[in-house]
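Structure incoming, see below.
A single protein chain has been omitted; all remaining protein chains appear in their positions.
Moving on, here comes subunit A:
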Amino acid sequence: MDLVHILDAAGEILAPMTLLSIMLGVFFGIIAGSIPGFTFTMALVLAFPFTFAMGPIPGLALMVGIYIGGLSGGLIAGTLLGIPGTPSSVVTIFDGYPMTKNGEPARALGIGIGASVIGTILGAIVLFLLGPLIGRLTLNFGPWEIFSLVLFALTLVAGLSGDHLVKGLISGLLGVLIAMIGVAPTGQLRFNFENPQLHGGLDAIPVLIGLFAVSQLLINVEESRVDTRGTGSVHKIRLPVPRVLRDLWREKVNVGRSSMIGTFVGTLPAAGAESANFISYDRAQKAEKKEPERYGKGHPGGIVASEASNSSVAGGAFIPTISLGIPGDVAQAIMMGALILHGIAPGPGLFEREPVLVNSVYLSIIVAAVGVLIIQTLLLPFLARVTLVPKAVLVPSVLVMTAVGAFALNNRTFDIWLVLVFGVIGYFLVKLGVPLPPMILGLILGGTMEQSLIRALQIDDQVSAFITRPISGIFLALALASLIFALCRGIRGTQRRLQESSDQGTPEQDDDADGSEAETSHLTDTRTT
């Protein structure tokens, strides 16, 4: 890595017009990321034609701005409304929304912004230092390894369902089942019920919006009878800077760990942001010694784990794009497309051929992270006011937004129906005490898991390869361990419930069961209070 190239890149990125385009990108990215249904991918597509008129570096810088802004924007709706703006911010709501309900929306947002910015910068540093090396390493992740990794991520469902292991499994497997709808990786149609709209399968985002947003809104409608005012109070919408800094300092290990998980898992095509999120949360919760029972009830660590990992994914996702020319997701593919139109062919040689361009990607990520910090902090007092809006006004407005967002996603009215149907399903599942996050995990990762399984078997029909390939074997072992852990805890939970029902009125608090109880509560209690 030549210092000259870095300086050249800095010259390009710090030019006023380029800086301005990054900031504009960040702003529109945040807006797109914060509205459920709108995605930064859409914002990237819209920005695409503008990059023709720009040079390759300013054009790419604009797109990086949108990308980074979009990744951080998801936390807004998640924290304030309990509605994930993007699939990768599902985990943010576990602790962000309860903290808002506890009357501290500004603190929750502040922690999220802080973790997000630090995560992005750490991810960019890893990309800068180790990019080509990690790029080569990811090639060791064939379909066997991806399958085992995803399987491991899916077993974390257990951790998300607490005592009610069975309900968690039902939810997770329902998600996997929904992911099977449409054309199979082998070309056959299945579960299409003669309805052509189902051929392409169900898009995860409308289902996500339905399950989380509409069901939440339906519950809000019930609540609106008793409480017509929002949850916040005016003096709480100012950003409590010292408090947030103290929270972040306390969670410094968590920030680092989650950022690394995000960066490394983010490098793997298709497994990306969502698995990283769940894995980080799981790790953070297990590592918390002092008050693990606060997880799911508004623990700063939960917000940190989610936001640091889903933002650091950016650095990771650029690794295969830059070092191998393989885009890991649609957003990366669009950015690669912009390069191709400027006559720059991405691929393994990009580092040697375009050192200035590659360095300006790193720098624009960091500049964009600073942009996120500034813009989100400035927006925060306005955004936090959302919690002051009476539910009777808020609920219909958000509902309209989600419907528009769902339509804009694929330009299909069918997706609006999906939102509605899954809203009703989600509402009843919440009432039945079935946790929703496992379903989303199953839906998002089920397809990847199946595709990897089939691809692995098409390459080599030896099933033993899943165990004998070392990386794959390790993940399978982790998956098994995670299952056994959950089973033991599940059995203990059942025993305790039985005991409680036998000696009524004297529920003995069993110390090591506290953690699991807290977990259950964040998935059910927060939504039914």
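Going forward, a contact is a pair of C-beta atoms (placed from the backbone, for glycine too) under 8 Å apart; a residue touches a chain by one contact, two chains touch by 3 or more; residues count from 1.
The rule is simple: contacts and distances are computed from a predicted model.
Novice: Quick one: find the hidden chain's UniProt protein name among "Heme lyase CcmF/NrfE family subunit", "ABC transporter substrate-binding protein", "NADH-quinone oxidoreductase subunit K" or "GntR family transcriptional regulator".
Specialist: Hidden chain, UniProt protein name: "ABC transporter substrate-binding protein".
Novice: Per the definition of touch given earlier, which of A:16, A:49 or A:242 contacts the omitted chain?
Specialist: Answering carefully, the residue with contact to the hidden chain is A:49.
Novice: Which of these, A:287, A:340 or A:432, touches the one chain of the complex that we don't see?
Specialist: Within the whole complex, the residue contacting the unshown chain is A:340.
Novice: Pick from A:55, A:103, A:325 or A:355: which residue touches the chain that isn't shown?
Specialist: Within the whole complex, the residue contacting the unshown chain is A:325.
Novice: Spell out the interface residues on subunit A facing the chain that's missing from view.
Specialist: Residues touching the hidden chain, for subunit A, are 41, 44-45, 48-49, 139-140, 142-143, 182-183, 185-187, 189, 196-197, 199-201, 214, 217-218, 221-226, 269, 320, 324-327, 330, 332-337, 340-341, 343, 345-350, 395-396, 399-400, 403, 407, 410-413, 416-417, 419-420, 423-424, 427, 451, 454-455, 458-459.
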